[in-house]
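In what follows, a single structure is set out as structure tokens and then discussed.
The complex appears here minus one protein chain, its other protein chains still in place.
The chains carry the letters A, B and C, assigned in the order they are written, with residues numbered from 1 in each.
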Amino acid sequence: MAWTGPFTKSGKSALVAEGPWSYAMDAIAAHIICERDLLESAVPEGVKPTEDVYMYFADIVSSSPTFPELNYEAPGLVQYRELAFFVKVEFRGENYAYCPFMYVDNDVSLVRGYVAGFPKKMAVIDITRRHPMLKVEKVGGVAMRAGYRIAKLIVKPERDAESNPLDNFGKWLLYRISKPMGVAEFVEIVPEVQYGRIEKGEAKIEIGGGINDELEVFSVKEVVSGVHFSALLRIGSIRKL
Amino acid sequence: MAWTGPFTKSGKSALVAEGPWSYAMDAIAAHIICERDLLESAVPEGVKPTEDVYMYFADIVSSSPTFPELNYEAPGLVQYRELAFFVKVEFRGENYAYCPFMYVDNDVSLVRGYVAGFPKKMAVIDITRRHPMLKVEKVGGVAMRAGYRIAKLIVKPERDAESNPLDNFGKWLLYRISKPMGVAEFVEIVPEVQYGRIEKGEAKIEIGGGINDELEVFSVKEVVSGVHFSALLRIGSIRKL
Amino acid sequence: MAWTGPFTKSGKSALVAEGPWSYAMDAIAAHIICERDLLESAVPEGVKPTEDVYMYFADIVSSSPTFPELNYEAPGLVQYRELAFFVKVEFRGENYAYCPFMYVDNDVSLVRGYVAGFPKKMAVIDITRRHPMLKVEKVGGVAMRAGYRIAKLIVKPERDAESNPLDNFGKWLLYRISKPMGVAEFVEIVPEVQYGRIEKGEAKIEIGGGINDELEVFSVKEVVSGVHFSALLRIGSIRKL
Partner (left out) sequence: MAWTGPFTKSGKSALVAEGPWSYAMDAIAAHIICERDLLESAVPEGVKPTEDVYMYFADIVSSSPTFPELNYEAPGLVQYRELAFFVKVEFRGENYAYCPFMYVDNDVSLVRGYVAGFPKKMAVIDITRRHPMLKVEKVGGVAMRAGYRIAKLIVKPERDAESNPLDNFGKWLLYRISKPMGVAEFVEIVPEVQYGRIEKGEAKIEIGGGINDELEVFSVKEVVSGVHFSALLRIGSIRKL
């Protein structure tokens, strides 16, 4: 019943309960074009970045059939907010969506991601929640950490859309590092996404960073589109490359 | 443009921007019967408690037409979670819903409430968020503060309902205290509530408390009903009694 | 036993217990010279700023003899971090230290300050803690709020000093605003400070701000000195002007 410690014989005290986990989310995203050369410093040897970058802020409810009680007995453990960046790259002759930076505000998500290879850190993340009884013209996300801005994204949903730009980047590629455990390896994830509504529109982006977050690798040349969508994500497969 | 400091000539730096504020919410609530005698110690002189108590956990998006940009430029400032208790009381010959304890997780809400007379404190509050793509059988709220549990409420929505039990308690009565400002007075609020869906069902409640939160005044004798609802709240009128 | 709500007959549930409060602190501070004209927009009518500004980050333990148990039963309620700005001003023919912006990370402090007239807001604040068994060459403070940086200050303590520059600014002047309570008035505070060690040295400052924090009023022309000190503060007197 447990993917991680703390170990107990029942398995009920584990930080990350066993999956498979589902992730229901409302997300604010953007497809942007960045300086290719700067992206080089954020990818490992053998990974060739293109200039296509996708970023999203997501408000997420996760759930596992092995411990569904958490969703109402301790909802703070399985709900969280996330900011992620994906770079379209070439690796061993294939296109991938490589994730160099990911921020969450919840420890279950942090470690659940860490063991898969997601480069998660904690940040304070706020995301506009749309309520059916309150009109908002725009939606936004902001994240901060260590005293500085991480990123800000504002999207004005203007029209329904058929697809999410991230889906053209390829399967997901992660670089899992845990030096004290002797681990430094590539991981491939095939996501399974089922979309609710997808809307597109104008986006406004500010990317920050600081001493422990070299986000200056994202120098935005062009904003292709802003996206607002809801989706249900499952991990189709995960394997070490 | 400002209800409070910090003062600047533009008014844009105020902790609480001028209203009128609207509050769109999803709430998990319960109507409970408590020991009447214990409630006495949580109300001021002149206020006579009945044994009817209403508690709710609410996930709230607030918005003011004087500063709507906050909802997407800095969404964390106007979104928050709240736990409140209301006791049906008699005061000067009328029935009121008197609020002895209220918890939030946001400073704008804390001070916006404080100046009206709401007895707000900060707590860490988590509430089940229902996502259309993820089924949950039950919804729950938990709150903690100062190292101890404040309260926990789990509701199983079973049937649509017409009304919310709080609406039978009367107008809202607050006791506004700010000793260093020489203030100790009663305030009457007439809320204007527009409901979305209201559901009722079984509720399970645990009330905690500790050295700075005398929640032992709520000794639950009976749970009348659990409620799950969405609503849009505005303050119809507010006056000093 | 209570300065504020929540009201209970015992007084033990109040957010702010009755004082007099003492504040033991370790602080990182700087005396800076700013553009005088810009400061105009952060002070009320009748207050004339000079170009002298003092800012500090402080790690504070507060305590009241009316409720000393809080310091070990619920230490998180009485310990907090604070960032404040003071501008040397002229008001009705006297010099004052006027406080236009103040940030804390604790609700007791927020409301205890609010009722006196301190323009407090919540921020995430981190401050170097010096431990006797770990050498550090520099000490720093950072604060962030609403997705953006508020301020950062790094001081390299180089020599012992006799005095703290703030003490030459005058008594403290606050502008207490609570529009829904009909309050907009000046407050004068005479602080009583007892110093531990005071050190001075180089300081490095970055001031941020954003949509709800007009900190661009602080345009730093010169850093006079950085300060690192410990002190015990009490409020000598407080009166409405």
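The criterion applied here is as follows: contacts are C-beta pairs under 8 Å (C-beta built on N, C-alpha and C of every residue); 3 or more make two chains touch, one makes a residue touch a chain.
Since the structure is predicted, the reported quantities are computational estimates derived from the model, not experimental observations.
J.: Determine which one of B:31, B:112 or B:152 touches the chain that has been left out.
T.: Of the listed residues, the one touching the omitted chain is B:152.
J.: List every residue of chain A that touches the chain not included in the displayed model.
T.: Output for chain A: 2-10, 12-15, 18, 40-44, 69-70, 73-74, 76-77, 100-102, 107, 110-111, 114-122, 146-147, 175-181, 183, 210-214, 217, 238.
J.: In the complete complex, which positions of chain B touch the hidden chain?
T.: 124, 126, 142-149, 152
J.: State which residues belonging to chain C touch the missing partner chain.
T.: 22, 24-26, 59, 61, 63, 68, 71-77, 79, 124, 126-129, 131-134, 136-142, 154, 194, 196, 230-232
Just so it is clear, only the chains that are shown with their structure count from here on.
J.: Mind checking chain A against chain C and telling me if their interface is mostly the same residue numbers on each side, over half, or mostly different?
T.: Mostly same residues: over half of the interface numbers shared.
J.: Starting from the Cα centroid of chain C, hunt down the chain whose centroid lies farthest away.
T.: A
J.: I'd like to verify one number: the distance from the centre of chain A to the centre of chain B, where each centre is the average of its C-alpha atoms, in whole angstrom.
T.: Their C-alpha centroids are separated by 33 Å.
J.: Give, as an integer number of Å, the spacing between the C-alpha centres of chain C and chain A.
T.: Inter-chain centre distance comes to 37 Å.
J.: Find every residue in chain C that makes contact with two or more other chains and list them.
T.: Residue numbers touching two or more other chains: 146-147.
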